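Note that one protein chain of the assembly has been removed; the remaining protein chains are unaltered in position.
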Amino acid sequence: MKFNNKRLNISSKAEIGQNVKIGDDTIIYDNVFIGDNTIISNNCVIGEPSNDYYNNKSYTNKKTFIGANSLIRSHTIIYCESTFGDNFQTGHRVTIREKTTFGKSCQVGTLSDIQGDVEFGDYCRLHSNVHIGKGSKIGSYVFIYPYVVLTNDPHPPSNICSGATVGDYSQIAVQSIILPGITIGQHVLIGANSTVNKNVNDYSLVAGSPAKLITDVREIKSKENPKESHYPWPKSFERGLPWEGLGYYKWLKNQND
Amino acid sequence: MKFNNKRLNISSKAEIGQNVKIGDDTIIYDNVFIGDNTIISNNCVIGEPSNDYYNNKSYTNKKTFIGANSLIRSHTIIYCESTFGDNFQTGHRVTIREKTTFGKSCQVGTLSDIQGDVEFGDYCRLHSNVHIGKGSKIGSYVFIYPYVVLTNDPHPPSNICSGATVGDYSQIAVQSIILPGITIGQHVLIGANSTVNKNVNDYSLVAGSPAKLITDVREIKSKENPKESHYPWPKSFERGLPWEGLGYYKWLKNQND
Partner (left out) sequence: MKFNNKRLNISSKAEIGQNVKIGDDTIIYDNVFIGDNTIISNNCVIGEPSNDYYNNKSYTNKKTFIGANSLIRSHTIIYCESTFGDNFQTGHRVTIREKTTFGKSCQVGTLSDIQGDVEFGDYCRLHSNVHIGKGSKIGSYVFIYPYVVLTNDPHPPSNICSGATVGDYSQIAVQSIILPGITIGQHVLIGANSTVNKNVNDYSLVAGSPAKLITDVREIKSKENPKESHYPWPKSFERGLPWEGLGYYKWLKNQND
(Lines give C-alpha, C1' and ligand atoms only; values in the text may rest on other atoms or scores of the structure.)
Protein backbone atom coordinates (compact mmCIF):
# COMPACT_ATOMS: atom_id res chain seq x y z
CA MET A 1 0.00 0.00 0.00
CA LYS A 2 3.03 2.29 -0.06
CA PHE A 3 3.48 2.40 -3.83
CA ASN A 4 0.34 3.84 -5.40
CA ASN A 5 2.02 6.63 -7.38
CA LYS A 6 0.07 9.14 -5.34
CA ARG A 7 1.34 12.69 -4.92
CA LEU A 8 4.82 11.85 -6.13
CA ASN A 9 6.92 14.89 -6.94
CA ILE A 10 9.80 13.63 -9.05
CA SER A 11 11.96 16.15 -10.85
CA SER A 12 12.31 15.72 -14.58
CA LYS A 13 16.00 16.32 -13.91
CA ALA A 14 16.30 13.25 -11.69
CA GLU A 15 17.51 9.95 -13.16
CA ILE A 16 15.73 6.90 -11.83
CA GLY A 17 17.18 3.42 -12.48
CA GLN A 18 15.42 0.26 -13.60
CA ASN A 19 12.89 -1.36 -11.33
CA VAL A 20 12.97 1.42 -8.72
CA LYS A 21 9.93 1.76 -6.44
CA ILE A 22 9.02 5.17 -5.05
CA GLY A 23 6.49 5.50 -2.24
CA ASP A 24 3.57 7.92 -2.09
CA ASP A 25 4.22 11.52 -1.06
CA THR A 26 7.94 11.24 -1.76
CA ILE A 27 9.81 14.17 -3.32
CA ILE A 28 12.85 13.62 -5.55
CA TYR A 29 14.64 16.87 -6.37
CA ASP A 30 16.76 17.85 -9.37
CA ASN A 31 19.96 15.98 -10.13
CA VAL A 32 19.27 12.94 -7.99
CA PHE A 33 20.47 9.62 -9.45
CA ILE A 34 18.91 6.45 -8.10
CA GLY A 35 20.43 3.05 -8.85
CA ASP A 36 18.54 -0.01 -10.11
CA ASN A 37 16.21 -1.97 -7.86
CA THR A 38 16.29 0.63 -5.12
CA ILE A 39 13.22 1.28 -2.97
CA ILE A 40 12.48 4.77 -1.68
CA SER A 41 9.57 4.40 0.71
CA ASN A 42 6.75 6.86 1.36
CA ASN A 43 7.10 10.47 2.53
CA CYS A 44 10.84 10.72 1.83
CA VAL A 45 12.75 13.74 0.54
CA ILE A 46 15.75 12.90 -1.64
CA GLY A 47 18.09 15.66 -2.79
CA GLU A 48 16.76 18.24 -0.34
CA PRO A 49 18.19 21.57 -1.50
CA SER A 50 20.86 23.44 0.43
CA ASN A 51 20.06 26.63 2.30
CA ASP A 52 20.96 28.74 -0.70
CA TYR A 53 17.81 27.43 -2.41
CA TYR A 54 15.52 29.57 -0.29
CA ASN A 55 16.84 32.89 -1.52
CA ASN A 56 18.88 32.37 -4.71
CA LYS A 57 16.70 32.39 -7.81
CA SER A 58 19.45 30.82 -9.94
CA TYR A 59 20.02 27.99 -7.45
CA THR A 60 21.06 24.68 -9.02
CA ASN A 61 20.78 21.50 -6.97
CA LYS A 62 24.04 19.57 -6.70
CA LYS A 63 24.19 15.90 -7.61
CA THR A 64 23.08 13.13 -5.25
CA PHE A 65 23.75 9.46 -5.91
CA ILE A 66 21.85 6.62 -4.25
CA GLY A 67 23.34 3.20 -5.02
CA ALA A 68 21.53 0.17 -6.43
CA ASN A 69 19.53 -2.25 -4.27
CA SER A 70 19.07 0.32 -1.53
CA LEU A 71 16.13 0.70 0.84
CA ILE A 72 15.31 4.16 2.19
CA ARG A 73 12.57 3.86 4.81
CA SER A 74 9.78 6.36 5.19
CA HIS A 75 10.11 10.00 6.23
CA THR A 76 13.86 10.16 5.54
CA ILE A 77 15.40 13.45 4.38
CA ILE A 78 18.60 13.25 2.35
CA TYR A 79 20.15 16.52 1.23
CA CYS A 80 21.73 16.95 -2.18
CA GLU A 81 25.45 16.54 -2.80
CA SER A 82 25.94 13.17 -1.12
CA THR A 83 26.86 9.72 -2.40
CA PHE A 84 25.62 6.38 -1.09
CA GLY A 85 27.07 3.06 -2.19
CA ASP A 86 24.98 0.07 -3.24
CA ASN A 87 22.80 -1.72 -0.68
CA PHE A 88 22.39 1.39 1.45
CA GLN A 89 19.62 1.16 4.04
CA THR A 90 17.97 3.63 6.39
CA GLY A 91 15.40 3.43 9.16
CA HIS A 92 12.67 6.06 9.46
CA ARG A 93 13.10 9.82 9.82
CA VAL A 94 16.81 9.86 9.12
CA THR A 95 18.35 13.25 8.23
CA ILE A 96 21.56 13.40 6.18
CA ARG A 97 23.12 16.72 5.22
CA GLU A 98 25.29 17.62 2.23
CA LYS A 99 28.69 16.19 1.29
CA THR A 100 28.23 12.87 3.02
CA THR A 101 29.81 9.79 1.48
CA PHE A 102 28.85 6.26 2.41
CA GLY A 103 30.57 3.21 0.94
CA LYS A 104 28.62 0.09 0.10
CA SER A 105 26.22 -1.86 2.31
CA CYS A 106 25.89 0.75 5.07
CA GLN A 107 22.87 1.14 7.37
CA VAL A 108 21.65 4.25 9.20
CA GLY A 109 19.02 3.80 11.92
CA THR A 110 15.80 5.66 12.68
CA LEU A 111 16.20 9.33 13.68
CA SER A 112 19.95 9.41 13.04
CA ASP A 113 21.29 12.82 12.10
CA ILE A 114 24.36 13.07 9.88
CA GLN A 115 25.51 16.68 9.79
CA GLY A 116 27.35 16.53 6.45
CA ASP A 117 31.00 16.68 5.32
CA VAL A 118 31.33 13.15 6.65
CA GLU A 119 32.92 10.02 5.15
CA PHE A 120 32.01 6.42 5.91
CA GLY A 121 33.65 3.27 4.58
CA ASP A 122 31.77 0.08 3.75
CA TYR A 123 29.44 -2.00 5.92
CA CYS A 124 28.99 0.59 8.64
CA ARG A 125 25.93 0.29 10.84
CA LEU A 126 24.52 3.22 12.71
CA HIS A 127 21.76 2.28 15.11
CA SER A 128 18.91 4.65 15.99
CA ASN A 129 19.51 8.27 16.86
CA VAL A 130 23.22 8.58 16.20
CA HIS A 131 24.58 12.10 15.71
CA ILE A 132 27.64 12.49 13.47
CA GLY A 133 29.22 15.95 13.50
CA LYS A 134 30.67 17.59 10.40
CA GLY A 135 34.16 16.56 9.44
CA SER A 136 34.04 13.03 10.91
CA LYS A 137 35.85 10.22 9.08
CA ILE A 138 34.69 6.70 9.77
CA GLY A 139 36.27 3.52 8.48
CA SER A 140 34.62 0.27 7.41
CA TYR A 141 32.72 -2.23 9.58
CA VAL A 142 32.19 0.43 12.25
CA PHE A 143 29.01 0.02 14.30
CA ILE A 144 27.68 2.95 16.30
CA TYR A 145 24.91 2.58 18.88
CA PRO A 146 22.04 4.90 19.95
CA TYR A 147 22.65 8.47 21.12
CA VAL A 148 26.34 8.44 20.33
CA VAL A 149 27.67 11.87 19.33
CA LEU A 150 30.79 12.59 17.29
CA THR A 151 31.62 16.24 18.01
CA ASN A 152 33.87 18.71 16.22
CA ASP A 153 34.17 22.03 18.07
CA PRO A 154 36.94 22.09 20.72
CA HIS A 155 35.92 25.52 22.05
CA PRO A 156 32.16 25.88 21.84
CA PRO A 157 31.46 28.03 20.00
CA SER A 158 34.43 28.51 17.67
CA ASN A 159 35.19 28.51 13.98
CA ILE A 160 37.23 25.33 14.28
CA CYS A 161 35.67 22.18 12.81
CA SER A 162 37.81 19.25 13.86
CA GLY A 163 35.97 15.98 13.32
CA ALA A 164 36.83 12.65 14.90
CA THR A 165 38.37 9.70 13.04
CA VAL A 166 37.25 6.12 13.72
CA GLY A 167 39.20 3.10 12.49
CA ASP A 168 37.86 -0.07 10.85
CA TYR A 169 35.89 -2.56 12.96
CA SER A 170 35.52 -0.24 15.95
CA GLN A 171 32.36 -0.27 18.05
CA ILE A 172 30.99 2.75 19.93
CA ALA A 173 28.42 1.83 22.58
CA VAL A 174 25.33 3.82 23.54
CA GLN A 175 25.48 7.47 24.60
CA SER A 176 29.22 7.80 24.16
CA ILE A 177 30.77 11.06 23.03
CA ILE A 178 33.86 11.35 20.87
CA LEU A 179 35.45 14.73 21.46
CA PRO A 180 36.80 16.90 18.62
CA GLY A 181 39.82 15.76 16.68
CA ILE A 182 40.12 12.42 18.48
CA THR A 183 41.45 9.43 16.56
CA ILE A 184 40.13 6.00 17.46
CA GLY A 185 42.08 3.01 16.20
CA GLN A 186 40.86 -0.26 14.72
CA HIS A 187 38.95 -2.97 16.61
CA VAL A 188 38.35 -0.57 19.49
CA LEU A 189 35.39 -0.92 21.86
CA ILE A 190 34.11 2.25 23.53
CA GLY A 191 31.96 1.37 26.56
CA ALA A 192 28.51 2.86 27.12
CA ASN A 193 28.26 6.46 28.32
CA SER A 194 31.94 7.22 27.75
CA THR A 195 33.48 10.59 26.94
CA VAL A 196 36.56 10.01 24.83
CA ASN A 197 39.05 12.87 25.11
CA LYS A 198 42.28 11.09 24.11
CA ASN A 199 43.28 9.03 21.09
CA VAL A 200 42.57 5.32 21.47
CA ASN A 201 44.92 2.56 20.30
CA ASP A 202 43.89 -0.46 18.27
CA TYR A 203 42.16 -3.27 20.19
CA SER A 204 41.53 -1.13 23.29
CA LEU A 205 38.44 -1.23 25.45
CA VAL A 206 38.01 2.23 26.95
CA ALA A 207 35.18 3.40 29.19
CA GLY A 208 34.26 6.18 31.55
CA SER A 209 34.02 9.91 31.46
CA PRO A 210 36.76 10.79 30.65
CA ALA A 211 37.36 7.38 29.07
CA LYS A 212 40.20 5.29 30.46
CA LEU A 213 41.83 2.14 29.16
CA ILE A 214 40.16 -0.87 30.75
CA THR A 215 41.79 -3.75 28.89
CA ASP A 216 42.66 -5.18 25.49
CA VAL A 217 39.40 -6.25 23.84
CA ARG A 218 40.93 -9.67 23.21
CA GLU A 219 40.97 -10.20 27.00
CA ILE A 220 37.18 -9.84 27.29
CA LYS A 221 35.60 -13.20 28.05
CA SER A 222 32.63 -14.19 25.93
CA LYS A 223 29.33 -14.67 27.79
CA GLU A 224 28.40 -17.44 25.38
CA ASN A 225 31.71 -19.21 25.45
CA PRO A 226 33.72 -18.19 28.55
CA LYS A 227 36.85 -19.99 27.38
CA GLU A 228 37.22 -17.58 24.48
CA SER A 229 37.11 -13.90 23.86
CA HIS A 230 34.31 -12.48 21.74
CA TYR A 231 36.82 -10.05 20.20
CA PRO A 232 38.00 -9.26 17.63
CA TRP A 233 34.29 -9.45 17.00
CA PRO A 234 34.37 -10.36 13.30
CA LYS A 235 35.43 -13.86 14.27
CA SER A 236 32.22 -14.15 16.34
CA PHE A 237 29.65 -12.18 14.30
CA GLU A 238 29.03 -12.39 10.57
CA ARG A 239 25.38 -11.59 9.82
CA GLY A 240 25.21 -9.52 6.65
CA LEU A 241 28.96 -9.11 6.47
CA PRO A 242 31.24 -10.16 3.61
CA TRP A 243 32.76 -13.01 5.63
CA GLU A 244 29.34 -14.57 6.30
CA GLY A 245 29.55 -18.33 5.74
CA LEU A 246 33.31 -18.23 5.25
CA GLY A 247 34.64 -16.98 8.56
CA TYR A 248 36.53 -13.76 9.20
CA TYR A 249 40.07 -15.10 9.17
CA LYS A 250 39.63 -17.04 5.93
CA TRP A 251 38.00 -14.01 4.36
CA LEU A 252 40.78 -11.77 5.62
CA LYS A 253 43.39 -14.12 4.23
CA ASN A 254 41.61 -14.07 0.86
CA GLN A 255 41.60 -10.27 0.97
CA ASN A 256 45.30 -10.12 1.68
CA ASP A 257 46.35 -12.80 -0.84
CA MET B 1 -8.81 21.04 11.10
CA LYS B 2 -7.13 17.65 11.41
CA PHE B 3 -10.11 15.54 10.43
CA ASN B 4 -11.20 16.47 6.92
CA ASN B 5 -11.06 12.97 5.44
CA LYS B 6 -8.37 14.14 3.06
CA ARG B 7 -5.93 11.67 1.52
CA LEU B 8 -6.79 8.91 3.98
CA ASN B 9 -5.50 5.51 2.98
CA ILE B 10 -7.42 3.00 5.06
CA SER B 11 -7.23 -0.66 4.11
CA SER B 12 -10.50 -2.42 3.47
CA LYS B 13 -8.99 -5.16 5.65
CA ALA B 14 -8.72 -2.88 8.67
CA GLU B 15 -11.48 -2.86 11.30
CA ILE B 16 -12.30 0.55 12.70
CA GLY B 17 -14.43 0.85 15.85
CA GLN B 18 -17.32 3.19 16.58
CA ASN B 19 -16.71 6.91 16.79
CA VAL B 20 -13.07 6.69 15.70
CA LYS B 21 -11.51 9.83 14.22
CA ILE B 22 -8.71 9.51 11.70
CA GLY B 23 -6.63 12.53 10.69
CA ASP B 24 -5.73 13.61 7.19
CA ASP B 25 -2.87 11.85 5.41
CA THR B 26 -2.95 8.89 7.79
CA ILE B 27 -2.37 5.37 6.47
CA ILE B 28 -4.01 2.34 8.11
CA TYR B 29 -2.67 -0.94 6.73
CA ASP B 30 -4.28 -4.37 6.48
CA ASN B 31 -5.36 -6.20 9.62
CA VAL B 32 -5.31 -3.25 11.96
CA PHE B 33 -8.07 -3.20 14.59
CA ILE B 34 -8.89 0.12 16.22
CA GLY B 35 -11.06 0.27 19.34
CA ASP B 36 -14.04 2.59 19.85
CA ASN B 37 -13.60 6.32 20.44
CA THR B 38 -9.94 6.24 19.52
CA ILE B 39 -8.33 9.21 17.76
CA ILE B 40 -5.55 8.67 15.26
CA SER B 41 -4.25 12.12 14.39
CA ASN B 42 -2.88 13.33 11.05
CA ASN B 43 0.06 11.86 9.13
CA CYS B 44 0.25 8.63 11.14
CA VAL B 45 1.09 5.17 9.86
CA ILE B 46 -0.66 2.32 11.70
CA GLY B 47 0.25 -1.28 10.93
CA GLU B 48 3.44 -0.42 9.02
CA PRO B 49 4.46 -3.62 7.26
CA SER B 50 7.51 -5.63 8.29
CA ASN B 51 10.63 -5.70 6.12
CA ASP B 52 9.39 -8.78 4.31
CA TYR B 53 6.75 -6.58 2.66
CA TYR B 54 9.26 -4.94 0.36
CA ASN B 55 10.20 -8.10 -1.50
CA ASN B 56 7.63 -10.83 -0.81
CA LYS B 57 4.68 -10.64 -3.20
CA SER B 58 2.55 -12.90 -1.01
CA TYR B 59 3.23 -10.82 2.12
CA THR B 60 0.35 -10.70 4.61
CA ASN B 61 0.32 -8.03 7.28
CA LYS B 62 0.10 -9.41 10.82
CA LYS B 63 -2.59 -8.15 13.19
CA THR B 64 -2.28 -4.92 15.14
CA PHE B 65 -4.67 -3.94 17.93
CA ILE B 66 -5.11 -0.38 19.20
CA GLY B 67 -7.30 -0.20 22.30
CA ALA B 68 -10.35 1.97 22.81
CA ASN B 69 -10.20 5.61 23.89
CA SER B 70 -6.64 5.97 22.67
CA LEU B 71 -4.97 9.07 21.23
CA ILE B 72 -2.16 8.64 18.72
CA ARG B 73 -0.61 12.01 17.97
CA SER B 74 0.56 13.08 14.55
CA HIS B 75 3.39 11.53 12.55
CA THR B 76 3.55 8.36 14.64
CA ILE B 77 4.59 5.09 12.97
CA ILE B 78 3.34 1.87 14.54
CA TYR B 79 4.39 -1.38 12.90
CA CYS B 80 2.07 -4.34 12.55
CA GLU B 81 1.96 -7.21 15.06
CA SER B 82 1.65 -5.16 18.24
CA THR B 83 -1.08 -4.78 20.84
CA PHE B 84 -1.95 -1.64 22.79
CA GLY B 85 -4.38 -1.63 25.70
CA ASP B 86 -7.18 0.90 26.10
CA ASN B 87 -6.37 4.57 26.75
CA PHE B 88 -3.03 4.35 24.97
CA GLN B 89 -1.47 7.73 24.15
CA THR B 90 1.51 8.83 22.10
CA GLY B 91 3.27 12.12 21.45
CA HIS B 92 4.45 13.04 17.96
CA ARG B 93 6.79 11.06 15.71
CA VAL B 94 6.87 7.95 17.87
CA THR B 95 8.19 4.76 16.21
CA ILE B 96 7.10 1.36 17.54
CA ARG B 97 8.34 -1.86 15.93
CA GLU B 98 6.69 -5.29 15.76
CA LYS B 99 5.73 -7.58 18.67
CA THR B 100 5.33 -4.84 21.21
CA THR B 101 2.69 -5.23 23.91
CA PHE B 102 1.43 -2.39 26.05
CA GLY B 103 -1.11 -2.86 28.82
CA LYS B 104 -3.77 -0.28 29.49
CA SER B 105 -3.37 3.47 29.98
CA CYS B 106 0.24 3.72 28.81
CA GLN B 107 1.84 6.83 27.30
CA VAL B 108 4.79 7.07 24.92
CA GLY B 109 6.37 10.50 24.39
CA THR B 110 7.44 12.36 21.27
CA LEU B 111 10.27 10.74 19.28
CA SER B 112 10.42 7.62 21.43
CA ASP B 113 11.68 4.56 19.61
CA ILE B 114 10.48 1.12 20.73
CA GLN B 115 12.50 -1.53 18.92
CA GLY B 116 9.97 -4.36 19.16
CA ASP B 117 9.75 -7.68 21.05
CA VAL B 118 9.03 -5.61 24.15
CA GLU B 119 6.40 -5.97 26.90
CA PHE B 120 4.97 -3.21 29.05
CA GLY B 121 2.48 -3.54 31.90
CA ASP B 122 -0.21 -0.94 32.65
CA TYR B 123 0.09 2.79 33.29
CA CYS B 124 3.65 3.12 32.04
CA ARG B 125 4.80 6.57 30.95
CA LEU B 126 7.67 7.05 28.59
CA HIS B 127 8.69 10.66 28.23
CA SER B 128 10.20 12.06 25.00
CA ASN B 129 12.92 10.26 23.14
CA VAL B 130 13.17 7.04 25.11
CA HIS B 131 14.86 4.10 23.37
CA ILE B 132 13.73 0.60 24.36
CA GLY B 133 15.84 -2.24 22.98
CA LYS B 134 14.39 -5.53 21.79
CA GLY B 135 13.64 -8.09 24.46
CA SER B 136 12.97 -5.62 27.31
CA LYS B 137 10.26 -6.44 29.87
CA ILE B 138 8.79 -3.56 31.79
CA GLY B 139 6.30 -3.80 34.64
CA SER B 140 3.42 -1.48 35.50
CA TYR B 141 3.58 2.14 36.70
CA VAL B 142 7.11 2.46 35.33
CA PHE B 143 8.07 5.98 34.21
CA ILE B 144 11.05 6.48 31.93
CA TYR B 145 12.52 9.90 31.20
CA PRO B 146 14.14 11.42 28.07
CA TYR B 147 17.10 9.78 26.33
CA VAL B 148 17.07 6.68 28.50
CA VAL B 149 18.28 3.57 26.65
CA LEU B 150 17.51 -0.04 27.51
CA THR B 151 20.17 -2.10 25.72
CA ASN B 152 20.37 -5.81 24.91
CA ASP B 153 23.72 -6.75 23.35
CA PRO B 154 26.43 -7.64 25.93
CA HIS B 155 29.17 -7.92 23.29
CA PRO B 156 28.54 -5.40 20.56
CA PRO B 157 28.04 -6.77 18.02
CA SER B 158 26.86 -10.26 18.88
CA ASN B 159 23.91 -12.54 18.21
CA ILE B 160 22.83 -12.37 21.85
CA CYS B 161 19.68 -10.37 22.57
CA SER B 162 19.36 -10.07 26.33
CA GLY B 163 16.87 -7.37 27.24
CA ALA B 164 16.54 -5.68 30.62
CA THR B 165 13.72 -6.24 33.10
CA VAL B 166 12.20 -3.38 35.09
CA GLY B 167 9.90 -3.94 38.08
CA ASP B 168 6.64 -2.15 38.89
CA TYR B 169 6.74 1.49 40.03
CA SER B 170 10.39 2.02 39.10
CA GLN B 171 11.59 5.35 37.73
CA ILE B 172 14.51 5.77 35.34
CA ALA B 173 15.79 9.34 35.15
CA VAL B 174 17.12 11.15 32.07
CA GLN B 175 19.94 9.74 29.96
CA SER B 176 20.40 6.59 32.00
CA ILE B 177 21.45 3.35 30.37
CA ILE B 178 20.34 -0.09 31.49
CA LEU B 179 22.88 -2.63 30.32
CA PRO B 180 21.90 -5.99 28.79
CA GLY B 181 20.18 -8.59 30.94
CA ILE B 182 19.98 -6.39 34.03
CA THR B 183 17.02 -6.80 36.38
CA ILE B 184 15.74 -3.74 38.19
CA GLY B 185 13.43 -4.33 41.15
CA GLN B 186 10.27 -2.51 42.17
CA HIS B 187 10.07 1.08 43.41
CA VAL B 188 13.65 1.69 42.26
CA LEU B 189 14.92 5.16 41.34
CA ILE B 190 17.77 5.34 38.81
CA GLY B 191 19.47 8.76 39.00
CA ALA B 192 20.13 10.88 35.92
CA ASN B 193 22.98 9.87 33.60
CA SER B 194 23.55 6.49 35.27
CA THR B 195 24.92 3.35 33.65
CA VAL B 196 23.36 0.37 35.39
CA ASN B 197 25.55 -2.74 35.09
CA LYS B 198 24.31 -4.75 38.09
CA ASN B 199 20.89 -5.87 39.22
CA VAL B 200 19.12 -3.39 41.50
CA ASN B 201 17.10 -4.33 44.57
CA ASP B 202 13.62 -3.03 45.37
CA TYR B 203 13.45 0.50 46.82
CA SER B 204 17.05 1.35 45.88
CA LEU B 205 18.27 4.69 44.64
CA VAL B 206 21.26 4.03 42.42
CA ALA B 207 23.25 6.60 40.48
CA GLY B 208 26.55 7.02 38.68
CA SER B 209 28.40 5.34 35.88
CA PRO B 210 28.65 2.52 36.80
CA ALA B 211 25.65 3.00 39.06
CA LYS B 212 26.17 2.52 42.80
CA LEU B 213 23.69 2.25 45.63
CA ILE B 214 23.14 5.68 47.16
CA THR B 215 20.36 4.98 49.63
CA ASP B 216 16.92 3.47 50.12
CA VAL B 217 14.44 5.67 48.24
CA ARG B 218 12.35 5.89 51.42
CA GLU B 219 15.21 7.86 53.00
CA ILE B 220 15.00 10.65 50.38
CA LYS B 221 13.57 13.78 51.96
CA SER B 222 10.79 15.51 50.07
CA LYS B 223 11.53 19.04 48.86
CA GLU B 224 7.89 19.97 49.44
CA ASN B 225 7.58 18.40 52.85
CA PRO B 226 11.03 17.82 54.39
CA LYS B 227 9.63 15.82 57.30
CA GLU B 228 8.56 13.05 54.96
CA SER B 229 10.00 11.06 52.12
CA HIS B 230 8.51 11.49 48.65
CA TYR B 231 8.94 7.75 48.10
CA PRO B 232 7.43 5.28 47.52
CA TRP B 233 6.17 7.86 45.03
CA PRO B 234 2.63 6.54 44.58
CA LYS B 235 1.76 7.91 48.03
CA SER B 236 2.79 11.38 46.77
CA PHE B 237 1.70 11.40 43.13
CA GLU B 238 -1.61 10.25 41.71
CA ARG B 239 -2.44 12.25 38.57
CA GLY B 240 -4.01 9.92 36.03
CA LEU B 241 -3.30 6.83 38.10
CA PRO B 242 -5.85 4.33 39.41
CA TRP B 243 -5.43 5.50 43.01
CA GLU B 244 -6.26 9.13 42.10
CA GLY B 245 -8.68 10.52 44.68
CA LEU B 246 -8.42 7.45 46.89
CA GLY B 247 -4.76 7.37 47.88
CA TYR B 248 -2.22 4.70 47.07
CA TYR B 249 -2.36 2.71 50.27
CA LYS B 250 -6.15 2.48 50.34
CA TRP B 251 -6.13 1.50 46.67
CA LEU B 252 -3.43 -1.08 47.31
CA LYS B 253 -5.40 -2.52 50.20
CA ASN B 254 -8.48 -2.76 47.96
CA GLN B 255 -6.37 -4.52 45.32
CA ASN B 256 -5.10 -7.02 47.84
CA ASP B 257 -8.42 -7.67 49.55
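We call the chains A and B, going by the order they appear; numbering starts again at 1 in every chain.
We adopt the following convention: a residue touches a chain if its C-beta (ideal position, glycine included) is under 8 Å from a C-beta of that chain, and two chains touch if they have at least 3 such contacts.
Computed from a predicted structure; not experimentally measured.
Chemist: Can you tell me which of B:111, B:160 or B:200 touches the chain that was removed from the display?
Modeler: Residue touching the absent chain, from the options given: B:111.
Chemist: Taking the entire complex into account, which one of A:9, A:215 or A:254 touches the absent chain?
Modeler: A:9
Chemist: Which residue, A:123, A:147, A:169 or A:203, contacts the hidden chain when the whole complex is considered?
Modeler: A:147
Chemist: Which residue among A:1, A:45 or A:106 touches the omitted chain?
Modeler: Looking across A:1, A:45 or A:106, the contact with the absent chain belongs to A:45.
Chemist: For review purposes, identify every residue of chain A that touches the missing chain, sorted by number.
Modeler: Chain A touches the missing chain through residues 7, 9, 11, 25, 27, 29-30, 45, 48-49, 54, 75, 77, 93, 95, 111, 113, 115, 129, 131, 147, 149, 151, 154-160, 175, 177, 179, 193, 195, 209.
Chemist: To test your reading of the contact rule: which positions on chain B touch the chain that is missing from view?
Modeler: 1-2, 4, 6-7, 24-25, 39, 42, 71, 74-75, 91-93, 110-111, 125, 128-129, 143, 145-147, 171, 173-175, 189, 192-193, 208-209, 220, 222-224, 230-231, 233, 236-237, 239
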